Structure formats: structure tokens, C-alpha cells
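Some chains omitted; the rest stay in position.
Labels for the chains are A and B, by order of writing; each one numbers its residues from 1.
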Amino acid sequence: MIRGRITGRVWSSKHIETLPGGALLEVEADGGATFIAFDPLGCDIGETVLVTQGSVAAAYFTKNKSPIDALIIGSIDEDG
Amino acid sequence: MIRGRITGRVWSSKHIETLPGGALLEVEADGGATFIAFDPLGCDIGETVLVTQGSVAAAYFTKNKSPIDALIIGSIDEDG
């Protein structure tokens, strides 16, 4: 998994139908690359999180096929 | 997902049979890398979009097996 820090949020009014409702957060990974991840946990900007990628991320959504390839799976404890 | 900006369009007259009809757009990702994504949304050059990759992208095409590994899943709102 990638560890990253939440740096923003994006909204998409025009999207494909299978995009699940919920927060799309901007994450800056260790190393500096930036990507967008789906957040099922209600994280805040500045929080350090754990992100899983690829088909593993999409498999979290069990009801419908989801186009999500980056998923926040946990918030990293500050003392961790 | 990757956030990128649409910078062009490509056409392919000679292609495998399972390539779905539709727009193949050139996307410049955050960080500068360039790749080609399938666009089911009718996006324009200059638009900032959200792209999913890998088998998650191919799974969007439910009727036939598709060779698409990069799919535009949303246009990012300008104020977002």
C-alpha cells in the first residue's frame, strides 16, 4: 500500500454512472506523486492515510462494479 | 485515480477487433507523463479529468471483453 497525506478534494458533476457517491480526495504519496483516491472513512485534509490500488481497490465495492482504482483503507495513527 | 488534462486525440484505423468505438484521448497526468485513455463522456481538449487504470478500466465494458486499460470516469469540476 502507499502511505500518503490528504491534500485536497475534487468534485465531478459529469461522471460515468458507476462512480460511487462519496469523497474523492487528493493524496500526496511518499515521494511526492499526487493521485485521487476514494475515501470511505471520512478523512480530513492533512490526515496521513493508507491507500490500496488497482483491482484490489475496486473489489471493496461489492454491490456494483466500481471504477475505483485507489481506495483509502485506513488512517495512520500519529504515534504509529 | 490519476488526474490529468486532455491534450489531444488519436485515431487508429488499424486496430484489433475488440477495440470499442469511441474517443481515444491523450491525457497529460499530474507530473507530466502522457498516456491515452478511452472517453465515454464526450470531453474536450483542455478539460481536467479523472482516469482509472488497469483491469478496473476494462471492467466498464460489460458486453464484450475490452482491451482498454485507461478510462476517463469523470470530469473534474473547475471549482473542485
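For this structure, a couple of remarks:
Convention: a contact is a pair of C-beta atoms (placed from the backbone, for glycine too) under 8 Å apart; a residue touches a chain by one contact, two chains touch by 3 or more.
Small disclaimer: the values here were computed from a predicted structure and weren't measured.
The complex is a homo-oligomer: every protein chain shares one sequence, and counting across the whole structure file gives 5 copies, of which 2 are shown.
In this text, only the chains that are shown with their structure count from here on.
Rotation angle for the C-alpha superposition of chain A on chain B: 70 degrees, rounded in steps of 5.
Remark: chain B residues 1-3, 30-31, 40-41, 50, 52-57, 59-60, 62, 71, 73-77, 79-80 touch chain A in the complex. Of all the residues in chain A, the ones that touch chain B in their complex are 9-16, 18-19, 24, 26, 33-37, 54-55, 57-58, 65-70.
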